[in-house]
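Notes follow once the structure below has been shown.
All protein chains but one are shown in place.
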Amino acid sequence: MLNMLIVGASGYTGAELALYLARHPQMNLAALTVSAQSADAGKLLSELHPQLKGIVDLPLQPMDDVSTWAKCADVVFLATAHEVSHTMAPQFLAAGGVVIDLSGAYRVNQADFYTQYYGFEHQHADWLDRAVYGLAEWQEEAIKTAQLIAVPGCYPTASQLALKPLVAGGLLNGEQWPVINAVSGVSGAGRKATLGNSFCEVSLQPYGIFTHRHQPEIASHLGIPVIFTPHLGNFARGILATITCRLRPGVTQAAVAASFHQAYDDEPLVRLYDQGVPALKAVVGTPFCDIGFKMQGEHLIVVAAEDNLLKGAAAQAVQCANIRFGYAQTQALW
Amino acid sequence: MLNMLIVGASGYTGAELALYLARHPQMNLAALTVSAQSADAGKLLSELHPQLKGIVDLPLQPMDDVSTWAKCADVVFLATAHEVSHTMAPQFLAAGGVVIDLSGAYRVNQADFYTQYYGFEHQHADWLDRAVYGLAEWQEEAIKTAQLIAVPGCYPTASQLALKPLVAGGLLNGEQWPVINAVSGVSGAGRKATLGNSFCEVSLQPYGIFTHRHQPEIASHLGIPVIFTPHLGNFARGILATITCRLRPGVTQAAVAASFHQAYDDEPLVRLYDQGVPALKAVVGTPFCDIGFKMQGEHLIVVAAEDNLLKGAAAQAVQCANIRFGYAQTQALW
Amino acid sequence: MLNMLIVGASGYTGAELALYLARHPQMNLAALTVSAQSADAGKLLSELHPQLKGIVDLPLQPMDDVSTWAKCADVVFLATAHEVSHTMAPQFLAAGGVVIDLSGAYRVNQADFYTQYYGFEHQHADWLDRAVYGLAEWQEEAIKTAQLIAVPGCYPTASQLALKPLVAGGLLNGEQWPVINAVSGVSGAGRKATLGNSFCEVSLQPYGIFTHRHQPEIASHLGIPVIFTPHLGNFARGILATITCRLRPGVTQAAVAASFHQAYDDEPLVRLYDQGVPALKAVVGTPFCDIGFKMQGEHLIVVAAEDNLLKGAAAQAVQCANIRFGYAQTQALW
Partner (left out) sequence: MLNMLIVGASGYTGAELALYLARHPQMNLAALTVSAQSADAGKLLSELHPQLKGIVDLPLQPMDDVSTWAKCADVVFLATAHEVSHTMAPQFLAAGGVVIDLSGAYRVNQADFYTQYYGFEHQHADWLDRAVYGLAEWQEEAIKTAQLIAVPGCYPTASQLALKPLVAGGLLNGEQWPVINAVSGVSGAGRKATLGNSFCEVSLQPYGIFTHRHQPEIASHLGIPVIFTPHLGNFARGILATITCRLRPGVTQAAVAASFHQAYDDEPLVRLYDQGVPALKAVVGTPFCDIGFKMQGEHLIVVAAEDNLLKGAAAQAVQCANIRFGYAQTQALW
């Protein structure tokens, strides 16, 4: 049994991670921590997330000295703020553990990316070099030997799973940038009190137009520019991305279908639609990313849907852990 | 034209009041104020409530010296916290204005009520004596000459409109207390950032069991004890109260119906159902309280529904103003 | 007072029309009709739409002989199926009334449009020639003398109000088609029982990709091709359209802003945002279309929001009637 530690376990992603680990036959949820300053320190996880009562009744222990916690865990999930992961990951790594980071701190290996988009200077270029981007379906070999896995953000997971087969197959017209319109549930903003996330204030609206930091994460890993427009939706969970692309002249429907099937036919957590496109309800509460598409002439619309907290966070993190340690990718995920 | 001032105008009730006054042919919305400490001071009301853009673009002016503001208004609506209303109402009254208070500060004329339920000692027993409780359908004559009108809370309005005809007619069995189960929309908690009101945290749940201060407000004005169990519902607006009563032996369905018809047939803002009971959708966005009932033997279930921000707050406040100044009760309300 | 008739009044649009007309000072809601075969014939409108109880308690009369009904109305609103409007409009027009048609039957003056997209052969080319497309802000002069006004669909209203200033100003790059991603509330599908619209089945999803008939309506009236992808949203009312365009090289932010201000500064029912873009909550329950935009280089994203039943249907229909008869455009609309 592997001993697993979740750091920053009080949020929505932490709760989902804990549930998966609680039912994983080869993993033992050793402990949960939160910032020592958190008002939640000392509480049971199931006090914050009552659905876990009787399933995960572990306390949220105050995170003090990393070295103490490093000893008790083979694998550390960091469900922490970017700056916290940035600092803590090397500490856990130095102690020999495998770190699966759900923040943005090790996702893009570019010198000025963090200065520009995250507002801090990255101090750990060595680990940035060695980090493996945890887009599981495309990094399986690298994940198997990774010590640091940087799990992609929720929007980037859906967007890249939808576009990567087309880019890999050279099917897209380089003159026109793919237009990614994506709508996310409110849980994507985290578990906290803000006026903007209060029940009466939430309604469908775009935000971060041209400025959201998932845009450069997507573009960097795809290798092509994209227009990315995120929206807040009036639902708790899920992401639906509608992506409008221009194909190179002459690309056939069969070629598009083949690129998706080649990429995902052997992947248990991406579900391709031979007909139609996914609705959000198909994926909420599941670990899958569902993908469908429609074509008309050179115009292609790809629709990808996932649960932002699961395939967009906790499920993909556990999927990476399963791959890393040789278990079935879907172990504990449904 | 009467000049109207809304104090504490930044919240959901303030926005609804402003909309009504903006379309009232005999009332002029002179100004809006908020606490001088509020981060909203200086903003337009329509920046906070974008649906009002182009309709009410007045600024939220910082509230400093009451006497200055008293001069510009014939009528003051206090959409303020209880303690603020408690202090400010006498100041405006001293300047000669009519005050319509939407807080709880002048609703119950009992010495220790405020100490026990609101946590402050009431300093204005004289005004408490003179305040008229603005349950409009039952206080019409008193409202016509009132200088201070204390508009009932949202739960008490629905609960009392449902029960008062039965109490007045002596139809209830005194041995068993009416059981009021009511569900309110999240807007009832006000416009503010709290974890409990955040989108992902809201779900149907009871709160304040045996301890909510609307219970003594209801019991005091009805003159009988009641069991009152409020619930938070997963919707923005509206209250639905399901009230289970025991009738005195021998009370007929016709007698119950007659008590309601006698009370409300001439009242334009209470709608009686001859068949069935109201659903929440019947009243959201409207100034009405809808009432229906079912009987079986001595058991009676009365269902009352209203928009908590309208008949439960802003609409009843304007209804009181209309009565006070001799306009049609429904003026500007739809 | 003008006498107004609503044909096909049982649906959500009919209810909104009836409410507007009930409070219009220069219009009299003379009668409501439904198909003689409808199970709703004979019921009060307020039985179907209980929020209207006490406001519009008129019966839904069975529609039999058009000539009888034509006599009682100066203006006829057709809130009927396309095929029904197609047949009935000429009958009412022959009797001399003004017809405001909310269906698609007279929106596009092209020979084969109805064959291709609506599945019927259009029989009334003469009236198709004379029909005025009721996109109110752009057709004001023509509406003033129109006998037949074809009110645009909900998606086309938002899409065209957002794009028409840019097309008129010659600001768009002709090489790339605007990408319109729009999400509509479930009420857009009408008041009827279908599995797809049942509460537990609704979730965010695209539909009608490349095949929705609002695409050719939009493209035809704009005069440029567009990609239009409609989505069903998990809310009752409203449309939010996020439109991604490519500008001609050198077009400045000031030029884009100027095109919008020139088009709408004098229009009371389009609200421009100098900063930010609209959220759905800004428009639900209001007669407005709200528009904002963001630019980055040659990329422009315009966001338009409206209530699909109001500016997308009933409010625009009444706006057209107000223009036609010389009343303030906003009369009765808020």
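The chains carry the letters A, B and C, assigned in the order they are written, with residues numbered from 1 in each.
The rule is short, and it goes like this: a residue touches a chain if its C-beta (ideal position, glycine included) is under 8 Å from a C-beta of that chain, and two chains touch if they have at least 3 such contacts.
Note that the structure is predicted; figures quoted are calculated from it, not measured.
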Considering the complete complex, identify which of B:Leu58, B:Ala193 or B:Ala279 is in touch with the unshown chain. B:Ala279
Identify the residue among A:Lys43, A:Arg130, A:Arg248 or A:Arg271 that touches the chain left out of the display. A:Arg271
Cross-chain touch to the chain not pictured, restricted to A:Val284, A:Ala304 or A:Cys320, is A:Val284
Given B:Asn3, B:Thr194 or B:Thr244, the residue that touches the chain left out of view is B:Thr244
By the contact criterion defined above, which parts of subunit A meet the unshown chain? Give residue numbers in ascending order. 19, 23, 50-51, 53-55, 268, 271, 278-279, 281-286, 288, 290, 334
Even though one chain is hidden, which residues of subunit B still touch it in the full complex? 175-177, 179, 181, 183, 201, 203-206, 209-210, 227, 229, 231, 233-235, 238, 240, 242, 244, 277-281, 284, 294-296, 299, 301, 303
Contact set of subunit C toward the excluded chain (per top definition): 12, 185-187, 191-195, 197-202, 234, 236
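In the analysis below, only the chains that are shown with their structure count from here on.
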Centre to centre, using CA atoms, which chain is the farthest one from subunit A? B
Would you mind checking which chain's mean C-alpha position lies nearest the centre of all protein C-alpha atoms? C
Looking at contacts between chains, which pair has the highest count of C-beta pairs? A-C
How many angstrom lie between the CA centroids of subunit A and subunit B, rounded to a whole number? 46
Let me have the rounded angstrom distance from the C-alpha centre of subunit B over to the C-alpha centre of subunit C, please. 37
The distance between the C-alpha centres of subunit A and subunit C, rounded to whole Å, is 40
Touching two or more other chains, which residues of subunit A qualify? 201, 234
